[in-house]
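All remarks here apply to the structure that follows.
The complex is shown incomplete by one protein chain, all other protein chains being positioned as in the whole.
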Amino acid sequence: MELRRYIIKRLVQITIIFFVILTVLFLLFRLAPGDPVSRMVDPDMTPEDAERLISQLGLDQPLGIQYLVYVKNFFTGNFGYSFHYGNPVVDVIWDRLPNTILLFTTSTILAALVGVFLGKIASWHKGEKTDSVMTIGALVTHTLFLPWLALILIWVFGYKFGWFPINGMVSEEVWLDPDAGFIAKGLDIGYHMVLPLTTLFLTHFGAYLLIMRSSMLETLKEDYVLTARAKGLQEKVIRDRHAAPNAALPVVTSVGLSLAFSINGGALTETVFTWPGIGRELVFSVSQNDYPLAQASFLLIAIVVLVSNLIVDVLYAYLDPRIRY
Amino acid sequence: MALLEVEDLCIDYKTKSGYLKAVDGVSFTLEKGESLGFVGESGCGKTTIGLGLMGMLPPNGVVRKGRILFEGEDLLRMSAEEMRQVRWRKIAMIFQAAMNALNPVQRVGEQVAEAMLVHNPSLGKHKALKAVEELFELVGLQTDRIRDYPHQYSGGMKQRAIIAMALACRPALIIADEPTTALDVIVQDQILAEIRALQKEFNIGIIFISHDISIVADMCHDIGIMYAGQLVEYGPREDVFDSPAHPYTRALLSSFPTLTGKKTDLVPIAGETPDLVHPPKGCRFYDRCPEQIPLCREKVSQWVALSPRHKALCCRCEMDGR
Partner (left out) sequence: MAEETTGVEIKGLERYPLLNAFLGGWSIFKQSLLGKIGLILLIMFALMALCSYIPPMVDPMYNPMTGVDPDITDSTGPSLKHWLGTDFMGRDILSQLLAGARVAFMVGVSAAFMSIVLGTAIGMTAGYMGRFVDTLLMRLADMIMVMPTLLVVLILAAVFGQLNIWSIVLIIALFRWPGVSRIIRGQTLSLKQRPFIEAAKVAGASHFRIIFRHIMPNVLPLAFLFMTFRVTSAIIIEAALAFLGFGDPGTVSWGMMLQWVWKTGHMFKAPYWLLPPGICISLITLSFYMLGRAMDEVLDPRLRKEDQTD
């Protein structure tokens, strides 16, 4: 019951935030110095097409009407036409979205799980060599400059050893082959995903490890841990069943707080590895002055961030009975 | 054979400035089915005794000397594994500030059942939960609350759940460390009455630790007054309460108001406890004692027997023939 109400409340919140972002973006593009029309209409279009597009997007109307048209267009999926691809923008970004979600979700979950697991172990062995190694490892990997790490990985494992492909998400041979089955295609994607995934994973798990470690150390001082010990439970059971579930909660919160950081990293990773996701599309479209595509990519990323936040919050509410009941 | 016999127990805490003598030469006895109360201010060592009995001292705590004979066996000589078997099954503990003694993300019923399943895994979850229901009834909790989480319980309910949990393996001894401190007076009263009833029914020995002498006087057969790591007075409730010998005991008694009896002034005890890293050679209460004489500072305190079972650690008692 409570959970449902909580979800609804958060949904309303993120909808409001999204509208603010939408509006700000609108104002930016229409009011910034320069000709707003050139930002929405491909200069290479024929005058008739351009006329049609202009009236479709409402660019010849007063600002207030423009805004309404803008919002309407957003909900009907009409983002105009990409200058670069020529296709409707919505087709482009729709195509890219699953790729980003795949990479982003996998890396976040992996980093969180491994971070929690290792952080737990590090706290067991506090002060010993295991702990020092893990803590230093976490610190160092967390502060590595992501694009640089990506380049190094490509150089060493892609180029020097040739173990992994250095760009893209798929190999044409596999995907164009009519006999290739689902598994073959899946494996192919996985194969391409190893390096980008490693990059994202390495730069993110460290933070979770450190948080889990200090959270565990705090939790181990709690009264209920003392009680568990007094009950005659074995140390291992105490740590895994009583301390860890409580200690993991701040990590979930931390995942939520660092989503912006993760998305930045995601966009950089996609760009370096030419992984066809929305992040890369945003970077690419900005460099090409493909304004309609850039706008839409940004909006979609904003949605991804907001929805991710929501998911993390709901997950936390689910894991912590104090919120659920 | 007594249920619990403690001889000359000395426990130190290792600190940056040296070894803090938290418990210094404490000896006492507890029979089956009876209760002993330890009273004293914070830092006097009473909680340390409790933790020491359970073998649950913090990492910087060390038992320097002494014997803890539980049902004839010396707990201090046991291995970690043996001690783990003793815990809860033979000796259970109710902790101070028990508000957090329950795991917030686990259902209460499961936690209580866990106490049973640890020592009797063959019992099975289903039977264990049935037993939990019985325990809940015993302590006055509604059985339909078994599946709830701790934060859904009131303070009094949590305390009852913790008592139920302590009883889960029908231990021979329960150590209750300030079990009612966080509760309001009315609930406090109910809980204490229930503890008394349960003790009678199951013939459990109880060590009751509190800073509140009135509670202890109410609940316990014997009382031990602790000050600065030492036991300064020890004896049956009536003796200690009605004819307190040690000046500290007397000061404690007069710092609590009574509803009946003469109206007297409340006298707080001025001063601070001595440094336990370098305790004074003589009486530790010297600085704050209203009846001090120069001899108190020099002479190492000795026990003075006032009656077969009542004794006090004060040289004035000996002299004044109290």
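Just so it is clear, A and B label the chains in written order, and each chain counts residues from 1 on its own.
Definition applied: a residue touches a chain if its C-beta (ideal position, glycine included) is under 8 Å from a C-beta of that chain, and two chains touch if they have at least 3 such contacts.
Owing to the predicted nature of the structure, the values given are computational and were not obtained by experimental measurement.
In the complete assembly, the contact with the undisplayed chain comes from A:Leu151, out of A:Met45, A:Ile121, A:Leu151 or A:Val174.
On the side of subunit A, the interface with the absent chain consists of residues 17, 20-21, 25, 28-29, 32-34, 39, 139-140, 142-149, 151-152, 154-155, 159-160, 257, 259-261, 263-264, 267-268, 271-272, 279, 282-283, 285-287, 289, 291, 294-295, 298, 301-302, 305-306, 309, using the contact rule stated above.
Definition applied: only the chains that are shown with their structure count from here on.
Between subunit A and subunit B, the centres computed from C-alpha atoms are 54 Å apart. For subunit A in complex with subunit B, the touching residues are 222-224, 226-234, 241-242, 245-246, 319-322, 325. Chain contact summary for the complex, subunit B toward subunit A: residues 54, 56, 84-89, 92-93, 95, 97-106, 114-115, 118-119, 148-149, 151-152, 162, 165.
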